[in-house]
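The complex appears here without one of its protein chains, the remainder shown in place.
Every chain is named by a letter (A and B) in the order it is written, and numbering of its residues begins at 1.
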Amino acid sequence: MANVNIKDVDFKRYDFRFDESSDDYIREEDGFTKEIIKRISEEKGDPEWVRELRLKCLDIYNNMDMPCWGPSIEELDMNRIASYVRHKTDMKNNWEDVPEDIKETFEKLGIPQAERLSLAGVGAQYDSEIVYHNLKEEVAKKGVVYTDIETAIKTGYEDMVKEYFMKLIPPTDHKYAALHGAVWSGGSFVYVPKGVKVDVPLQSYFRLNAAGAGQFEHTIIIVDEGADVHFIEGCSAPKYNVANLHAGCVELYVKKNARLRYSTIENWSKNMFNLNTKRALIEEGGKMEWVSGSFGSRVSYLYPMTILKGDNSKMTYTGITFSGEGQNLDTGCKVVHVGRNTSSVITAKSISKSGGIGMFRSSVVIEKAATNSKCSVSCDSLMLDSISRADTVPAMDIKAYDADVGHEAKIGRISDEAVFYLMSRGMSEEDAKALIVSGFADSVSKELPLEYAVEMNNLIKIEMSGHKA
Amino acid sequence: MSNNTILEIKNLSTTVGEEKTPILRNVDLTVGRGETHIIMGPNGAGKSTLGFSIMGGPAYEIESGSIIFEGEDITDMSPDKRAMKGIYLSFQNPIEVPGITMRSFLRSSLQQLTGKKIKFSEFNKILEEAMEMINMDPSYVDRDVNVGFSGGEKKKAEILQLLVLKPKLAILDETDSGLDVDAVRTVSQGISAYKKKYGGTLIIITHNAAILEALDVDKTHVLVKGKIAKSGGAELIDEINRNGFEKYIDG
Partner (left out) sequence: MTEKYMINTSPVLTFAKLGMNGDTVRINTSKIRKENVEQYIFGNGIIANNDYEELLPVSASGEDINKLLSPDSRLMTVKGDAEVTLSFTGSGVVQRVIRVARGVEATLVEVVRGSATDAAINSTSYILEENARLKLIRIQLLEKDTLYIDDLRAKLLADSYLEVVRLDMGSKMSYIASNVSLDGKNAEYLAHGDYLLNGSQRLDINMIADHIAPNTKSDMRCDGVLLDSASKIFRGVLDFKSGCKGAKGAENEEVILLSPDVDNQSVPIILCGEEDVEGNHGASVGKISDEIIYYLMTRGFDEDSAIRLIIRSKFNTLTEQLANKELRRVINKLVDGVLS
């Protein structure tokens, strides 16, 4: 067989940067101390309860152990991470008013263009703060709220933020959730009122431009009874030689008979430590759909979790992870069935190459009360060479005796038979392999909105060069 | 109902799944003792559903109507009780049961149905007799139930069970599908033996006329979109083989 080379994900598209040394930027000193947290709180004009929560979280962070089970993050020196960086501009709702270098950044990423074409609302975060936010008038008229958390607190939603903020992900959940609670900044606040269906997606884009800094955005989405919304999250950063940290939190509340689709395309640069936490609570008859593409970062810990609290609630997770050179991506999904007749379907794909390490880690818990519940997990990994790794660690704890749980995992390479079959139909070996790899990723890309599917296919740019051995 | 009626289906409507997709719609069917009825119809018409409904299949919900067997309403009866009454369903896709041989499975099944203990020697005689009728390789009965059987072998094994259990009414669901010519002949021999020797009553769901050659057909029903579109005698089979189901679908 010819030597076929499937290239790494091409990050060049995201690898451009602007100098932040100018007086236009405010940058907190490195590290995470009480003094720093107090200054951030001051700078942001927090209400008292937020300030107190920040300090309490810092305390919890300092007293908590590192997780014992995941990939090593020893290279991440917390004393060399700036917790807060922002441009001295306020949030705008018109791209023309956004500072030139930042506007150019988002234009290169295609955000204003996408907003014009296919989005109901857009938020754009640059380092620690949201620099642009806009919601289409007809969507706003339906009562949909889409802003950042800080603005939500200041514009009449403080009680709501207080009710939901860090309630699903308590600071004691793990060390980096506690850190997040201390230094969080920016993110999204979405409220979709009862019965309102938002036909086109909302999108938030997170860009970390500063070197040696952290991004700690917080997202709260509340989809009220019978409502329906699709939220897209994108993220990227230029590559630096120093470690960057991303420790966001996403808390999703799906009320009775509501539906939320949450899509993420993550293209962090390979110096990023991505320790993100996402969690959803689903009430009776509600539906949560996760679509997740993980391509970037040096190390990722990412396991969106769903609590199927209400009877007849449902969850689907569709994810793909591409681990290339120097990457250790530990991704997967967690689900807890609590309500009766609940169902979950988990479909995960992973591709490893050039020494990349891909780990699929999942947990399925079916509580005793969750009678007549169903869960199916399927996990496929593709190894493209023998210097990479593809590991699978799924855990299941079934306490309901009438549960129906099925689990399948496969690890393998591109099958010679499949290549032969396609070649016998007249295809070249290179094309056959390319077709098989993109077919492997297809079940995820078809879940994405069209422009993201195109972006994903660009990301997995499969370039073949055949040299007969 | 005449004394000679064994099965009467009245106004039967069934649905499937959470969405309650309707399958059968107001089906009426009366079968006399010793008769042979043929159910024909295009794919998805509800033929198998009809068979499963008579046997109490769990996947289908009976929305209205009733099923009367020998004068008794069996609509809500569990499948094992129906089997004890003398109804038998030959599955289109027989289930594999690893760990138990066909021989011991059939013996305990026969004991369940008759409520009597049957000696090994007595049972082996019954089994051998049945195997002979369909030229079945004796080695099959010492293999686990349907495990590793080919499609044709599974169908043959269903007919073997029919001949051992000797029910009053047998519903054969596509017993001929996926069989080669010789196998169809064997299966058809078994069916006519069941009818002639034991006076059995038959409801045969089929696409194929070959299996019917050795049988005297009393009635033929064309099932389309969950309804009996036409009933007639044996002549209807030829008519459908020539012209297909089209005119019933459009009608």
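Definition applied: a residue touches a chain if its C-beta (ideal position, glycine included) is under 8 Å from a C-beta of that chain, and two chains touch if they have at least 3 such contacts.
Keep in mind that what you see is a predicted model, and the values were worked out from it rather than measured.
Engineer: I'd like the shown chains that the missing chain touches, ordered by label.
Structural biologist: Touch partners of the hidden chain, whole complex considered, are A, B.
Engineer: Of the residues B:89, B:203 or B:237, I need the one that contacts the missing chain.
Structural biologist: With B:89, B:203 or B:237 as choices, the missing chain is touched by B:89.
Engineer: Among A:26, A:160, A:200 or A:409, which residue is in touch with the absent chain?
Structural biologist: Only one of A:26, A:160, A:200 or A:409 touches the chain omitted from view, namely A:409.
Engineer: Check the options B:66, B:109, B:189 or B:231 and report the residue that touches the missing chain.
Structural biologist: Of all options in B:66, B:109, B:189 or B:231, contact with the hidden chain holds for B:109.
Engineer: Name every residue on subunit B in touch with the hidden partner chain.
Structural biologist: 55-59, 78-80, 82-84, 88-89, 91, 94-95, 97-100, 105, 108-109, 112-113, 144, 161, 165
Engineer: In the whole complex, what residues of subunit A lie against the chain that is missing from view?
Structural biologist: Residues of subunit A in touch with the missing chain: 67-69, 303, 334, 361, 363, 365, 368, 381, 383-413.
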